[in-house]
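The complex is shown incomplete by one protein chain, all other protein chains being positioned as in the whole.
Entry: subunit A
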Amino acid sequence: MKVLVPVKRVLDPYVKVRVKKDNSGVDLSNSKMAMNPFCEIAVEQAIRLKEQGHASEVVLVSAGPQQAQETIRTGLAMGADRGILIESDEALEPLGVAKLLKAVVEQEDPGLVLMGKQAVDNDNNQTGQMLAALLGWSQGTFISEVNVQDGTARITREIDGGLETLDLKMPAVLTTDLRLCEPRYASLPNIMKAKKKKLDKTAPADWGVDVTPRLDVQKVEEPPAREAGVKVSSVQELVDKLRNEAKVI
């Protein structure tokens, strides 16, 4: 079984976000970019499925600017086999990406698509669900555990208030939550080897997909700043303020 892992290049989550002065968006020039942390977890899980003998090949796909190939190389260095870049400078939305991924699935015929539950830039949490819908496949979202059996994936999902276990008919789309696994670091020799792995460069038109945005982002602003607070000198004073000034306890 082949496993397809979509990965996204995002602003490094440890970097402070700067909103552009003209409110047209977030300033990403000269910013450190990285693989979306949830995608890293998906890559790790796919490689583990291969190590356990459940997967024969792990194929990475990323849709985004030309530099997204660095993100694919990162995943190849972790242990994935090859990559597909869908180069686009357009701001892609989950629906457009899901349509691109559907086309990739039709070409690659994977038994499983493993991807992050959300990208930490736009925080949409949609692409996996949309891909599953377009394919008519089962979906396992926010998974913290996966066991692949014959034709079935038994998954545990993180839901509000606890955990839920489902059996999914394969092929399926799975989206990863934080608890699923701890992504490995790529070793230097593997980073070198990754440079030789195959990476196909394509464009949305090659897949026959229209990725014109449906939403118009009118402006992006800084969140309101919090007013400066006060220092209290004792626990008694803290409790007094919370009770009588803030009235929250």
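Note that in this section a contact is a pair of C-beta atoms (placed from the backbone, for glycine too) under 8 Å apart; a residue touches a chain by one contact, two chains touch by 3 or more; residues count from 1.
The criterion applied here is as follows: contacts and distances are computed from a predicted model.
Asker: Write down which listed name, "Glutamate synthase (NADPH/NADH) small chain", "Na(+)/H(+) antiporter subunit F1", "Tyrosinase" or "Electron transfer flavoprotein subunit alpha", is the UniProt protein name of the chain that is not shown.
Answerer: In UniProt, the chain that is not shown appears as "Electron transfer flavoprotein subunit alpha".
Asker: Considering the entire assembly, which residues of subunit A contact the chain that has been omitted?
Answerer: Where subunit A meets the chain not shown: residues 11, 13-14, 16-17, 19, 26, 37-38, 93-96, 98, 120-134, 137-142, 154, 157-169, 178-179, 213-223, 226-227, 229-236, 238-239, 241-243, 246, 248-249.
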